[in-house]
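This report refers to the structure that appears directly beneath it.
Only a single protein chain was left out; the remaining protein chains are all shown in position.
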Amino acid sequence: MHYSKLIKINTSGRGTLEITDRIQSVVSESGVVDGLCTVFIQHTSASLIICENADPSVRRDLETYISRLVADGDRAYTHASEGADDMASHIRSVLTQTSIGVPVGKGRLVLGTWQGIYLWEHRYHAHARRVSVTIIGSS
Amino acid sequence: MHYSKLIKINTSGRGTLEITDRIQSVVSESGVVDGLCTVFIQHTSASLIICENADPSVRRDLETYISRLVADGDRAYTHASEGADDMASHIRSVLTQTSIGVPVGKGRLVLGTWQGIYLWEHRYHAHARRVSVTIIGSS
Partner (left out) sequence: MHYSKLIKINTSGRGTLEITDRIQSVVSESGVVDGLCTVFIQHTSASLIICENADPSVRRDLETYISRLVADGDRAYTHASEGADDMASHIRSVLTQTSIGVPVGKGRLVLGTWQGIYLWEHRYHAHARRVSVTIIGSS
């Protein structure tokens, strides 16, 4: 059994956005009870992570950390036509995930108690992002 | 054909722990001969990696490297209620893997000669960790 859907997510600029409920909705409408859900983002300047979803300070600290690790507007970058956040966004994406596989059991994403799925917008400005959700399994 | 199992792994604190045999056991009992095995860790302060499994110095150097890359108790962290290793563990997890898909062929994980699957405990203290193993394929 196979089900797939392309969902659109509007970001409001750099930052993490929880999309667990959006993904769970697709799992629910798929009718798959046991299997695998693959979440794939069709961009190279936004990415996916699974992160602690209880305390928002975790994502704030994560943003602080990655901003320091991957400097915007680094002089070493030659690819800078779209601004200081352009090349930094590609690097942040490469260091995190474009695709994440999450098990499905009893029709639900089998996440740990404190896990959420996040879309991480790396560009400064708001973007409309496309996320492909693919579910394979049995009903 | 679909098979899934939740396995529990007791860590002894920060460090890498090979779990290849534990995952292979689940593949074997699944009866799947050809397909895909997805390993998923249900935590945000421990993660998964595939790493060289011949020389233990690789994992020691990896620990040295990541400890320098992601400082424990960094003053920039505001999320520090559980100690100096708290936020560092979330960052280490985001920079490595929560989910890894490994092909299955002839009933075996199709790993390269020197590849092992590791659970990376990022917290200082021992923890009981839950890893979900999902196998999809044909018998």
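In this document, chain identifiers A and B correspond to the written order of the chains, with residue numbering beginning at 1 in each.
One rule holds for everything that comes next: contacts are C-beta pairs under 8 Å (C-beta built on N, C-alpha and C of every residue); 3 or more make two chains touch, one makes a residue touch a chain.
The shown structure was predicted, so the numbers you read here are calculated from the model rather than taken from an experiment.
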Taking the full complex into account, find the residue in A:R59, A:H90 or A:R123 that is in contact with the omitted chain.
A:H90
Touch with the omitted chain, as defined above, among B:L6, B:C51 or B:A71
B:C51
Positions on chain A contacted by the hidden chain, ascending
2, 4, 36, 38, 40-45, 69-70, 74, 76-79, 87, 90-91, 93-95, 97-99, 101, 130, 132, 134, 136
With the missing chain put back, which residues of chain B would touch it? List them for me.
34-36, 49-52, 55, 57-58, 60-62, 64-65, 68-69, 95-97, 100-103, 105, 110-115, 136-138
